[in-house]
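Left out: one protein chain. Kept in place: all the others.
Think of it as A, B, C and D in the order they're written, each chain with its own count starting at 1.
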Amino acid sequence: MRRAVIAFTAFLGGLIFLLAVPAHADPADCQGLRGTLKLQGQPVNGAKISVTTEGGQPVQEVTSNAQGTWDVQVKDPGKYKVTLDPSSLPANSEVRGGSNVRTPTVYEGNCSTVLFALQPKAAPGAAPEDTGQSTFWEQAAQLTFEGVNLGLIIALGALGLSLIYGTTGLTNFAHGELITLGAVIAYAFNVGFGLQLIPAAIIAIIVSGALGYGQDRLFWGQLRKRGTGTIAMMIISIGVAILLRNLIQFFFGAQTDSYTDYNTQAGIEIGPISAAPKNLWAIGIELAVLIVVGIALMKTRTGKAARAVADNPALAASSGINVDRIIRIIWASGSAIAALAGIMLGLSQSLKFTMGQDILLLIFAGVTLGGLGTAFGALVGSLVVGIFIQVSTLWVPPELKSVGALAVLIIVLLFRPQGILGRRERIG
Amino acid sequence: GGGGDTATQTSQSAAPASSAPAAQGDGTLTLGTLLPQTGSLAFLGPPEFAGVDLALKEINEAGGVLGKPVTKYDTDSGDTTTNIASQSVDKLLAQKADAIIGAASSSVSESVIDKITGAGVVHFSPANTSDKFTTISDKGLYFRTSPPDKLQGRVLGDLVVADGNDTVGIMAMQDSYGTGLADQVQKTVTDGGAEVVERVDYDPKAADFSADVAKLKAKNPKGIVLIGFEETAKVVQELVKQGLPADKHKWYMVDGNTSNTNYIKMPKGTLEGVKGTIPGAAAPEEFQKKLLSVNKDLEDFSYAPESYDAANLIALAAEAAKSDAGVDIAAKLMEVSKGGEKCTSFKACVDLLKAGKDIDYEGVSGPVEFNEAGDPAVATIGIYQYGDDNKYATKALEYRTGNIAG
Amino acid sequence: MPDDTMTASRKASALAAFKDMPREPGVPKPDPILVVDKVVRRFGGLTAVDVEHVEIQRGSITALIGPNGAGKTTFFNQLTGFDTADSGAWTFNGRSMNGVPAHKVVRNGMVRTFQLTKALSRLTVLENMRLGAQKQKGESFWRAMIPSFWRGQEDEITQRAEELLVRFKLDAKSEDFAGSLSGGQRKLLEMARALMVEPELVMLDEPMAGVNPALTQSLLGHVKDLREQGMTVLFVEHDMDMVRDISDWVIVMAQGAVIAEGPPSTIMSDERVIDAYLGAHHDAPLSDTELESQLQEAEAALEAEIEEETQK
Amino acid sequence: MNAEEPAESKAAVTDRSAHLAGAEDAVLRCDELIAGYLPGVNILNGSDLYVKQAELIGIIGPNGAGKSTLLKAMFGLVNIRSGKVLLKGEDITNMKAHSLVSRGVGYVPQTNNVFPSLTIEENLEMGAYQVPGKFKERFEFVAELFPALAERRKQRAGSLSGGERQMVAMARALMTEPSVLLLDEPSAGLSPKLQDLVFIQAQQINKAGVTVIMVEQNARRCLQICHRGYVLDQGRNAYTGTGQQLANDPKVIELYLGTLAKA
Partner (left out) sequence: MDWLTIITTTVHAAIGWESVVYGLAAIGVNIHFGYTGLLNFGQAAFMAVAGYGLAVAVTVMNLPFWMGIVIGLAAAAILALLLGIPTLQLRADYLAIVTIAAAEIVRLVFRSVYFKDIFGGSDGRRGFTGDFYAMNPFPPGHYGVGPFGFDERVIWFLTVGWTVVLLSCLVVYLLMKSPWGRVLKAIREDEDAVRALGKNVFSYKMQSLMLGGIIGCLAGFFYGLYNGAVQPDIFGTEMTFFAYTIVILGGAARVFGPVVGAMVFWVLFVFVGNTLAELVRNGFIPFMTTTQVGPIRYALVGLGFILLLVIRPQGIFGDKREIAINAR
C-alpha cells in the first residue's frame, strides 16, 4: 500500500512539474542504482560495472554509455555491492581514493547514485596533485587573523564594559544589549531609512552615546543617588538586559539580518590569509579607537578624573571633580563604543537580537583576563581570548572552541590572579 | 512514539484519564500552541503560528469541529535555556487543551512530553526531527508532521553524489536537527562513493564562524553541505570571504536554511546555483500567499506547512472520533492520515467524513502518513535551486518521495 | 587600677632584663620570643625592609618606631605571613615561621592588627569580637549544626568580649554594625578584636592613631595589664608620649633597616633618631612652661604678620 | 588675637546666644545641624559652629562624637536633615562637594583619602582638578614640603605606607589654595617630625589668610595653635572657647585630653 502512495504522490508531483525534471528519469520508475563516470569532465564510455547483492549474488553487469552513465534496476530494496572494473577504464586513469567497490543502499521506489571519481594516474614519483588543501601553517595564519578580527570586536565591547565598571563599580550584564542596540540602530538607519552604512553607523554611535548618557542620567544615576549597592545594581542590570533584549526583539524581530552595504564581501588573498576588505577596515578602526581611548584615559584630565572616580567617588568630589558628570561622560562613551562594537560585529557577522548576549561572556573573559578596570588590559585580554578561540580549533572541535578560550582564562588567573595587566593591592 | 501500542487505546485511555483534567470531551476542540516566541528559535515562531492560524481560520470557516468553532490558546515555548515551556504547558492544561501543537525544538518537546501525554493530551509537533521520539514512551499521544531527517538526508546525500562531488564538506548546526541530518547525509554520501573530507558541527550561538569555515577551507571540498537555520547567512558570509564561493564550490542547503528572505541582501549571484531540499510536494508559493493573508509580516516560512497540517489533522481526527478528548483524537490520527479517499483540505476531508467515508489527508508538507510510532511514514522532498537574485525558484527541480524508514 | 605590686614586679623584671643591655641594633635578648634574621623585602627598586637581626624580649612591651615609609608595616606583613619575604628567616618561640600561612601564624600565638583598619562591616561589633576567639568548637562544620556543642563556649566568649568592649568604650556600640563605626572606633575595635585571640605576642600597628587621648591613656593601663598577664606586646606608634609611657624597649627603623635600639629615654635623645624621626620639637618632652613660651612665640609671630596684612 | 574674645574667660558649655552673636560675620557657619547616615539615626544633634575670616578652629572630642560627620555634612558628603550651612552668606546646605570646591573650600578626609590606583603625581593633579594651570607651581610647593612624595611621584598611592598616604592627602588639599580648609585628623599616622610640619603648615596657611577648621585627636597640639576650639560630644557642642581656655579647663582635660602628654 505504501508503495502505491509513494507512486501516487510522485505522480502528482510529476504531473504538475513535468518539465522541471530534465536530468533524471521519473523517480517513480526508478528503484536501483545509477551513476555517471567522468574523467576530467569528459564522460567515460564502456567502463564495466557489476552489481551484486550484499551477500554476493550477482544482480547485473552494465557498461557505461556515451554520456558516461549507467543504470541498474533492482527488485528489492536493500544494500548492494557495486564494483567498477578498473581494467575497463581508459588507460592512465584510476579511481580516486583507490577503492573500486561501493556498498550503497537502495530504498523502496528510489534510485541511489553511485560515484566513482576518476583521475589521471599519477606518474610514479611525481608530486601529488594539488588538491587546494592548506597546510597547518596556512590555517594557523588564517585563524590568527580571524582571532585578531574577533578579538578586537571583543575588545571594543570590553573597553566599554571596563570603562563603566571602572568608574561606577557596576558589573553591567546589560552591556551585551548595548552592543545589540547600537547594531540595531545602525540597521534602522541603514535599512529603514536607506542611508549608507557609514553615515548610518556614525548616527547610531551618536544616538547610542546619547542613550547611554540618558540611561545614567535618568536611571543609574538616580539609583546611585539613593545609595543602591553595587550588587543590587548588578542584578538590576540583569533585569535591564532582559528588558532591552526583548524590546529589541519586539521591534527588530527574531530573525538574523544584515546591513545592505558591504554584505558578503568576497575575500582578497593576502599571503596565506583571505580577508574581506571590510575586515581590514574594521581592524583599523577598532585599533584606532582602542588606542585613542586608552591613551585618553591615561593622559587626559577627564581620563584621570574617571580613574579617580573609580577609586573613590567621595574623594573625587572633594577634589572638585563633578562625579556625576564624569560618570555620564563615561556612560556616553562606553555606550558609544559598545555601539561601535555592535556595528562591527553586525558587519563582520550578522545582526540578531541575541548577538550581544551571545558575545557577552567572551567580553567578560577579555576584561577579566586583562585585569579589571584597565583599558589596555581589556585590549590585551580580549585579543588573547579572540585568538585563542580561533586558533584552538586547530586541535579542538569547533563546537568546543569557546571551551579552549575559557580554560585559558582560568589557567592564566591561576598564575596571575589579578589578570595580565592588573596590579595587586597591598595588604595592611 | 509509544512503540506498537498506539492502536490499542483502551489501556491508555484508562490510565491518564484518572489524572487528566476532567474536561476531556467537553464538546469543544481546544488547541494549544507551544511555539517559540522568545529565545534562540524565536524566528521559527511566526511562520508556525501562522500555519496554525491559517488552518484554524479555514476549519472554523468550514463550520468548526463537532459543530463548534475550535478554540485556541497560544503560548511561548521559549528555548531550552529557560523553563518557560513547562509554564506554558501548565497554562494550556489548565485551559483544558485537548491537543498541543509544539514545540519547535526537540529538546523542549522532550522536556514537556511527559507532562502533556501524562494529562491525556495529544502532543503534536510540527518541527521535531530527533529520532528519539520514535521510541519515546508517550502513551501513544505523540505525533509529528515534521520533515523527516532520514529521507531528506538521503535525498540530499544522493543529490550531492549525483552532482559528482567526490569530496564533500559538511557544516552542521550542533543540535539534534543539524547533527541528525548531517549524519544521514554523511552516510549516504560515503556509501555513494564520495568522501566527506570535513565535517564541522558548529555551535549556532558562537560569536563567529570563521574558524569553523577555515576548517572546511583547509580541506577544499568540491561540495559543501550547509545544515542549519538562519545563522547560515553568517556561514555564507564566511565562505565567500574565505574563498569558497558558490561559483567555485557546490553548496547544498536544507529546509532549515533554504530561504527566500535570508540572503536577499547579499550581492547578486552569491547563491546562484545553490541547491536546497524542502519537504513537501506542493509548490510553496500558493500556500505562502495564504499565509501572508494571516500574517502579512511573515518573512520566513519554515515549518508553516507542518504546523498547518498538524492543526488540520487534529481537527479531522476529532471529527472522525466524534470526540474532542485527546486520547480519542490520538486513536483516529493514524486513520485519517492514510488509507481512504484522498483529500487535501479540511473542508473537503470533513465533507467526506460526514458522508461516512474513510479519508486520507494529504498535507501541504507532504502526504503525511503516520506510522505506528506517530511519525510520518512517507514524505516527499523537493529539490530547489537558487537563481542569481539569491532566491530559489518556486518550481522544484525534482521531487522525491520515499519511505522514511527506508 | 590593676594590682600595683604585680605591675611593679613584671615591669621591674622587664626593665631589669633590659637594664644592662647594649644599646645597639640587633642586640640579643635573654629570653627572646621572636628572633628575626636577615629579612629582606623589595618592591621593584625599592628595598622596603632589610632587617639584619632583631629579637623581641618575652613579656616586654617593645615599641617599633621610625619615619613614615620606614618599612614597619611591611615588616609586620612579612612576620605574620601576609606577604612573602624575598629572603630571611625568623622564629617564634623557637619555631621557624618562614612561609607559614597567616592563619597558622595566629594559631601559633602571634597576632597583628592592621594600620588601615579592617572592620567586618556587616557584622556587629560584638560578632567582630567573638570572631577573634580561638579554638571555637562551633567553627567546625559538623558541630556547628548542633548548638549544644558550642553554646557554653559561646557564652564565655561573649562575656570576655563584652568586658573588653567596656574597656574600649565600645559597649554602647556592641549591637551596631562595625561598618558604622567612626575612624577612631575602628582602631579600637581592631585592637580589642586582636586581644580576643589571647595571643602570646600581639603586634599592634599604630593602635592609637586617631584615638582620643583620654581614652588612649586608659587603654595604656590595659596594655600594661596584658604584660602582667604574660603577653608580649610589639607596637608601632608615632605618639611619643605613649611610647615613653609604656614601652620597655624601643626599636628604631629607617629605610627598612633597624638603626637603633634602646630604652625609650635613651632612644629619644639619640641624635640619629631625632634627625630622622623626631624632629626638633621632640628632643625632650615639652614641659608646661616650654609649651607656654612656644605658644606665645607663635602667637606673637602670628599677630605681627596679621597686622602686617591688615595694614596693607 | 584677631578673633573676638568670647564673653566668658572660661570654656563655656555652649549656649546659642554666644554662637549667634559670634556667627554674625562668619565665613562659614552651621546652625543646628542634624544629620546622619542611617535612616532614623541622627549623628549630629543640632551642632552649631562658625568660623570667621582667617580663623583657625579646632574641633576635638571622643571617638564617635561626630566630628568627621560634621565636616562631611558641611562639605556635602553627608545628607543634612535639618539646619543650615552658610558660606559667606550663601546657603550651601547639601550642596554638592565639587561645587564647594569651586567656591574655594578644600577638604582632607580622615580615611580613604587617596586614590589608590593613581600615582602620587596624578593624585596631586586631581587636587588641582579645577585649576589645572596651577598644577606645576603648586606641585613644586608641596614637593618641597614633602620631599618623599616628589621622589616617588610615579608610585601608585595604593602601595604607599599609612603615613605616606596621609602626606599625599594633605598635599592634595594644598594643591588648590582654598580659602576655607577642612582638615580631618591631618596628623594621624605621621611621624612626629611630620606632625610638627603639619601643625606649622596649618598655622602658616592660616596666617596667609586661609580659614582653617581642623579636627584632631592630637588634641593638645591642636588647641595650642587654634584660635578657638569646639569640643564635640554625641553630636552636640559640649564646650567652646579659645584654644587655651579649653586646654586648661579641668573638665575638658579629664574627659577629652588626658594627662599623658604632660606626664
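Here, a residue touches a chain if its C-beta (ideal position, glycine included) is under 8 Å from a C-beta of that chain, and two chains touch if they have at least 3 such contacts.
Quick caveat, the model's predicted, so the values are computed rather than measured.
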Touch criterion as defined above, residue of A:Val101, A:Ala210 or A:Ile231 at the omitted chain:
A:Ile231
Options B:Asp74, B:Asp212, B:Asp309 or B:Glu398, residue touching the unrepresented chain
B:Asp74
With the missing chain put back, one of B:Asp149, B:Asp175 or B:Asp309 would touch it. Which one?
B:Asp175
Residue list for chain C contacting the dropped chain reads 80, 82, 101-103, 106-107, 111-114, 118-123, 127-128, 130-132, 134, 136-141, 144-147, 150, 154, 177, 179-180, 193-194, 196-197
Note that chain A touches the absent chain at residues 169, 171, 173, 223, 226-232, 235-236, 238-247, 249-250, 313, 361, 364-365, 367-368, 372, 397, 399-400, 402-403, 406-407, 409-411, 413-414, 417-419, 427-428
What is the set of chain B residues that contact the non-displayed chain in the whole complex?
15, 18-19, 33, 36-38, 42, 45-46, 49, 53, 73-76, 78-84, 86-87, 90-91, 94-95, 106-107, 110-114, 118-119, 130, 132, 136-137, 174-176, 179, 201, 203, 295
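Keep in mind that, in the parts below, only the chains that are shown with their structure count from here on.
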In this assembly, which chains make contact with chain B and also with chain C?
A
Can you name the chain whose C-alpha mean lies closest to the mean of all the C-alpha atoms?
A
Distance-maximising chain from chain D - centres being C-alpha averages:
B
Computed distance of Cα centres, chain D from chain C, in Å:
27
Chain A to chain D: how many Å between their CA centres?
60
Out of chain C, which residues touch more than one other chain, so two or more?
73-74, 115-116
Where chain B touches two or more other chains at once, the residues are none
For each chain, which other chains does it touch, given as pairs?
A-B, A-C, A-D, C-D
Would you tell me which residues of chain C are touching chain A in their complex?
73-74, 76-77, 82-83, 114-116, 205
Touch list for chain C against partner chain D, complex
43, 66-70, 72-74, 115-116, 169, 173, 180-185, 187-188, 206, 209-217, 220, 238-242, 244-245, 277-282, 286, 288, 291, 294-295, 298-299, 302-303, 305-306, 309
Touch list for chain A against partner chain D, complex:
301, 304-305, 307-308, 310-312, 314-323, 373, 423, 425-426
